[in-house]
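Only a single protein chain was left out; the remaining protein chains are all shown in position.
So, chain A:
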Amino acid sequence: MDDLIIAGEKFSSRLIMGTGGAPSLEVLDQALAASGTELTTVAMRRLDPSARGSVLDVLRGRGIKVLPNTAGCFTAGEAVLTARLAREALGTNWVKLEVIADERTLLPDPIETFDAAERLVADGFVVLPYIGDDPALARRLEQAGCAAVMPLGAPIGSGLGIRNPHNIELIVEAAGVPVILDAGIGTASDAALAMELGCDAVLLATAVTRAQRPDLMAAAMRGAVQAGRLARQAGRIPRRRYAEASSPMTP
């Protein structure tokens, strides 16, 4: 499979993993290994002195690049501070920008997200914003200097798949930066569809970490992303209303 390039950095895997929802660090470690991912998100939270082990040790052990997110932020100001703390703690200027509008839907707030993106780009961050499936907003964020755009397929953790494939296609058609389908993936066919629609990568967590067999689902996602990418590059046949014989019709 061809490399994914974000902000000049190459990745041979087009599957970006999240780490939320895994029952233990051991299960997470096995799932990440099976996924083949090279880029994985973490959240920033208050240090818990009683916590045992660290997700950072798991990522380091697997040689996976860490992508801090701003999960839990409701305003641009909170997100900018969280990104700066992540840069300080983790030594990376990459950030998955996530500013949510409310706790019930966890849908991204476009106004706060755009505000934060402008401020973080100006501060030298490589910004990957999580957004709704809005082609206009995706274009504006690219113009603002974001290194990728990350439209959702469906709400976080919902497993509803890609609810508006048409909008994802519109985002892909117009984008000059990588499009990473983020959130909503429920199973392997959803991830394959994202790639068939032309997305450059898929980010998922819950579909793997809360599967009954996380390592098995991670392997399924890895295969699905590869298959979807190859199918996109191969170019699918047009849909037809009626049959078209594949064997000669004359004896």
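Here are some notes:
As a convention for this text, contacts are C-beta pairs under 8 Å (C-beta built on N, C-alpha and C of every residue); 3 or more make two chains touch, one makes a residue touch a chain; residues count from 1.
What we mean here is this: contacts and distances are computed from a predicted model.
Going by its UniProt record, the hidden chain of the complex is named "Sulfur carrier protein ThiS" among "Amino acid ABC transporter permease", "Phenazine antibiotic biosynthesis protein", "Ketohydroxyglutarate aldolase" or "Sulfur carrier protein ThiS". Within the full complex, the residue among A:6, A:28, A:171 or A:195 touching the omitted chain is A:28.
Among the residues A:15, A:99, A:205 or A:225, only A:205 touches the chain that is left out of the figure. Which of A:38, A:98, A:115 or A:200 touches the hidden chain is settled by the complete complex: it is A:98. Here one chain is not drawn; of A:86, A:141, A:154 or A:208, the residue touching it is A:86. Note on the undisplayed chain: of the listed residues A:15, A:44 or A:199, the one touching it is A:44. Although one chain is not drawn, its touching partners on chain A can still be listed: residues 18-22, 25, 28, 41-47, 49, 51, 54-56, 66-69, 71, 81, 84-86, 88-90, 96, 98, 205.
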